[in-house]
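Working notes for the structure below.
For this view, one protein chain was removed and the others were kept in their places.
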Amino acid sequence: MTALATPPSTTTPSRAKRRRGVGWKGLSSSDRFVYALALPLVAILLVYVVLPMFATLFSSLEDGGEAYEAFGAGGTAWTALLLSVGISLASVVLAGIVGSGLAVLLSRFDFPGRRVLRVVALLPMALPPLIGALSFYYLYGASGIVPRFMESVTGIMASTFSADGVAGVLLVHTMTMYPYFYLAVSAGLAGSDASLEEAAMNLGANRVTMWRQVLMPMLTPALVSGALLTFMVSMASFTAPQFYNVNTLTMRIVAAKTSGDYPLAAAQSTVLSLVSIAFLLLMRWYQGRRSTRSASKGTPQALKSVQGTLPRTLAAVGSVAVVAVLAAPVVTIILLAFTVDGTWTTQILPPQYTVANFVTIFSDPVSLRPLLVSSQMSGLAMLASILVGVLTAWVVARWKGRGAGWLDVMIMLPWALPGTVVGINIVTAFASPTPFNLGQVFVGSLWILPLAYFIRFVPLVFRNAAASLAQIDPSVEEAAQNLGAGPLRTLRLVTLPLMTRGVIAGALMAFVQGFGEYVASVVVYPARFAPLSVEIYNRQYANEIGSAFAYGALQMFAILIVLLLADFLENPRRRRSSTKAASLTEPPTRKVS
Amino acid sequence: MTSVVLDNVTKQYADAAPSVAGIDLHIKDGEFFTLLGPSGCGKSTTLRMVAGFVVPTSGTLRFGERDVTTVPPYKRDTGMVFQNYALFPHMDVATNVAFGLRMRKTSKSERGQRVAEALDVVGLTGYGERRIDQLSGGQQQRVALARALVINPSVLLLDEPLSNLDAKLREETRAHIRSIQQASATTSLYVTHDQAEAMAMSDRIAVMSAGHLHQVGTPREVYRRPATSFVARFIGRSNVLAGTLLGRDERTHTVRLSNGELLTVPNTENSPTAHIGVEEDIAVSIRPEDLRVVSTGSTDAGTLRGRVSAVEYTGASCTVTLNYGETQLLATVPDGPDIPAVDELVSVQPAVDRLWSVAP
Amino acid sequence: MTSVVLDNVTKQYADAAPSVAGIDLHIKDGEFFTLLGPSGCGKSTTLRMVAGFVVPTSGTLRFGERDVTTVPPYKRDTGMVFQNYALFPHMDVATNVAFGLRMRKTSKSERGQRVAEALDVVGLTGYGERRIDQLSGGQQQRVALARALVINPSVLLLDEPLSNLDAKLREETRAHIRSIQQASATTSLYVTHDQAEAMAMSDRIAVMSAGHLHQVGTPREVYRRPATSFVARFIGRSNVLAGTLLGRDERTHTVRLSNGELLTVPNTENSPTAHIGVEEDIAVSIRPEDLRVVSTGSTDAGTLRGRVSAVEYTGASCTVTLNYGETQLLATVPDGPDIPAVDELVSVQPAVDRLWSVAP
Partner (left out) sequence: AALTLSACGLDDGGSKPSAEGSDAAAAFTIYTARDKALAEGVVADFEAANPAYKGKVTILTLGAQEALERIRGEKSNPQGDVWWGGTSQQMTQAANDDLLDKAPTAVVDAIPAEARHPEGLWVGEMKLAELFMINTDMMPLDQAPSDWDDLLKPEYKDKIAIRDVEPSGTMRSIYSAMIQNKVASGENVEAGYTWLKSLDANTKVYAANPTDLYQRMSRQEAPISLWNLQDIMLQKSGSFKMLSPKVPTSGAPMLIDGVAKVKGGPNGAGADAFLSFLLSNEEQAKLAEKHFQIPTVKLKSEPSWLAELNLKEMKLDWNAIASNETEWISYWASNIKNKG
């Protein structure tokens, strides 16, 4: 029988509506899962990340907020703040250019040696903090290799070529922070929808325009991730400003502490993190304005690398040059590891070499212990960061409504604070059992190190994971659920594998940073288990530069192994099945539809 | 293996007009039911509510007696073919297809066998190890289909599953889908924009427009006795002529067309125009194939005269377009020597028993 | 506004069989040319080579006299509708459509106007500020179409641009595309799997299978005089009966079917079976609409007799499937009282002048 439906009318269809409220019942199951998962995450973040950071806020208010007056217009703190922000913005731009450019070169152009270059490009991330700054001094400082070489060639005073002051800081920042962009953009490129590029070119956009108008905007999550990490870390950067005597806010914080004015130091730290958080919110808002999820139907075909001899040759030459510059500090460290202390005075290159530095290290029976401590502790922290970071990224991405921004701020908070501040907050929070730390006293146990690394570096995993997620079409998750996979399984079998690149990138950064972490380590590390960075610091402090650099070289060697391992882990399949070079930045498959 | 009931279901995205506006559907156990309607009318949204990805703004959804309105998708045992395929790009073809079976803990050997069968059904034997991005569009769509079929779900949901296949493969595949569906008596909800497909496969069809249901019925009912002029126009080609109801008796309506021409139109019980009163607006629908080109010069009563504006060749026959007053008339002419030429004046005669009156 | 020439073009992905195997095409200036073929036969690959995204493994590609084999896509001035839409998700609908104009530095005011026109053509007026992920599948496809049309390219490439549209909208849109194309005389290469669409729109059609060209010709040629049994089967429904060539004269072939039945088949110059010798295998093709159900019991010579195995309702008519020996015969019967029932024995008579012999 013809079941006649009411002919459509323009008025509202029916009165007898049971309107579903926004309550629990009205949520779709995946929404409910998001909120259910958010609870424990919020708890973990609160206890282990956020509350410890509140110590700073409280102590800044100890003298009734008086400390904030230092930020009155024209004051030292105010100029320092402006300088910090300026330097951070410049660092974002410079690191962004270098990192993204390199990512493009190494993932979109195919030329011999690309694989090796990919790993080398990551090495600057492995620079040990103090030694790293020193290596820049030996390279570009007033008496460094490059200025002296230039002097010997041109006869112009070496100091005219040297990087100093703000320029020096920016140099160090660019060289050490571009990996935040490099890794994020590489992962983003791997997940981008190739057909969009084709569409743009078909409509008449040449490569440059296509990049500017389509790929870059599509890479927004990756760029935002890189920009955020860079901005925050350069706001909190201390070694470089100290080295080049630039009076940033972090310098003010240290000065305040040295003079015993703890409320002032806390107030300055708080302002610093507020600026970082403001930047974070700005970036979130910016990213939220545009959708970057591929809306294509089906899975687009894989994009091939750029062909043609000329572009490939240019890319190869360009990359080699860029990488030479980037690897220079690393090489310098190795050079110094073999230098006889005190002999390198006025020469361009060290005049005398020795293996004594390594002999010293290895003749000590427990010399490998710092290496073991650092690797295991940062490994452990990395695992925890992956768990918490990835889940939080997922929750933030799938959260509908307001709370997402708060979660984001919560997890990024430690990244926005200077390392020492974080370290001290952790010690304060976990020194005695309180309800806020769930009765856990970590101070004095080996647990404190991975905890500190976790707190400091979970933002890295989180940001990168979030960037990858932003490219994934939720309909594949729906497909998995439709086929009977519950939310957790969907996450494990579908979403996670699609995020692999971002997660690996973030985890790598977290591990490598944990490996070289000094500022927080030194205030928390348990006696007898000095991490590598502390050992390096001690050698350097004792003016055993040679063996400090030898340790630094060992550290980089260890990290190099990890990088190679990660590279292998990521593409084991390709290795077997394809002749195409595979690596960190090569898409095994396209991310989705 | 369960009926699907939508009870006054509405879905409204943000501040827009509702995408689905209070529809009632009762899909019987084992029925092959099709949602048909123009692009953007809310078909996919309805399907996604049945699958559980979209929670209705209001209304209830039942599988049999079970209220599933807020049951999560993975507990509904529905198999869905997504309009955009939603294949897992990190898995090869076979792993994609095997996914649902893995979730159901099917043994490995059985899994292999069923996957092979399913790939065979969609004509992709030998493609098991291909990466998804190495497939053509149609091949991807077929993988999506195999993935949904292989799990033998209790409700099968298909969102334009054949849109990217060629006519031949589409016919083969729809025959396959139909026979699998009949053998397993799986309740199926099929979304398509292709009326021929809907006609050929469905037990019943629901015609939607702008979130509303216009008609639910068997293919023949929908084609022959459209409830509204929208349905008449949307299902196949149709000529819908506006007019006024002059009078009615039990078996006929008399209608005056806007140009004064009088038509006698059959009337039935439950006519969708029963509510239309004398001297009110009404419309008359007639299919192109029921308009016979009688002669190039006839002016008989009951014939409609117009000038040919286009002739379109469609293989088996030609479709002739006539300018008839303000509107256009379509008439199907078997391919042959008698095809009128453009600009010729022709008369067409409706098959009287095929005239049908609809709400304007 | 340029011709497109493919000269012995091959594309082979990695170690698989070539997706496109040495095809020659000459698409004339201003022609509307369609590639038709089953899923995975290499249509999209061919199109993508013309657009410049895929570089042929061998062969040359010319636009007019200009060799464009390795010219980058953005210097080809082709407008393409992608099979997967490839809309820019970070731009709204209007910005997507305006993209190509911006690349061509069209003035802002002209741009706004042309975008509005293009959106109007595809029926999306008022959707300009929507985000892409707020559109239904069919709406997305229409945006993709508008984006390609608006730039007035010198070669228009369309990869199944209508597959997600409903029949009505599809017909409207194809009429639009056709009229735009004719008005601007833009050389167009159209990929579709829908033979009706191909027939209705194209100046010429190329039928492909597994990377090879089977036939290039006007719609009527391809439909009426298929070159191979593949073409006969693929373009519309066809009954292809295997047999042996008994003899031929200038105007006819005599063919013995495998069950012994004799058929007289018209022959023409340039017959695609000219190379088949007497007593060699040949096949005879006849369209379902050219098979008339003559009676339920007739055994006249020239009629084919079988038992009805299925009756499919397609709106205007019914398609009856007969079991005829090993094979099946399809016959179209106008809807009405005479439709045979399943399991009935019927005879069908081919329209003699519509029989056609093809390579088996």
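Letters A, B and C mark the chains in the order given here, with residues in each chain numbered from 1 onward.
Here, a contact is a pair of C-beta atoms (placed from the backbone, for glycine too) under 8 Å apart; a residue touches a chain by one contact, two chains touch by 3 or more.
The structure displayed is predicted, hence computed values, not measured ones.
Taking every chain of the complex into account, the omitted one touches A.
When the whole complex is considered, the residue among A:Arg108, A:His173 or A:Lys257 that touches the unshown chain is A:Lys257. The chain not shown here is touched by just one of A:Phe33, A:Phe111, A:Tyr137 or A:Phe454, and that residue is A:Tyr137. The residue touching the chain not shown here, chosen from A:Gly86, A:Gly288, A:Pro351 or A:Gly444, is A:Gly444. Only one of A:Tyr180, A:Tyr453 or A:Phe529 touches the chain withheld from this view, namely A:Phe529. Mapped onto chain A, contacts with the missing chain fall at residues 76, 133-134, 137, 142-143, 239, 242-245, 247, 251, 254-255, 257-261, 340-346, 368-369, 372-373, 376-377, 420, 423-424, 426-428, 431-433, 439-447, 450, 522-530, 534, 538-543, 545.
The rule is short, and it goes like this: only the chains that are shown with their structure count from here on.
For chain pairs A-B and A-C, the one joined by more C-beta pairs in contact is A-B. Chain A and chain C have Cα centroids separated by 52 Å. The residues of chain B that reach two or more other chains are 83-84, 134-135, 137, 141, listed in rising order. In chain A, 296-298, 300, 593 are the positions where the chain touches two or more neighbouring chains simultaneously. By the touch criterion stated above, chain B contacts chain A in their complex at residues 8, 10, 18, 21-24, 51-60, 70-80, 82-90, 99-100, 103-104, 131-135, 137, 140-141, 147, 151, 206, 209-217, 221, 225, 227-228, 270, 272, 359. Interface residues of chain A, counted against chain C in their complex, comprise 193, 195-196, 198-207, 209-210, 213-214, 217-218, 220, 290-298, 300, 307, 593. Considering their complex, residues 1-8, 12-14, 16-20, 25-30, 32-33, 296-302, 473, 475-476, 478-487, 489-490, 493-494, 497-498, 500, 588-593 of chain A touch chain B.
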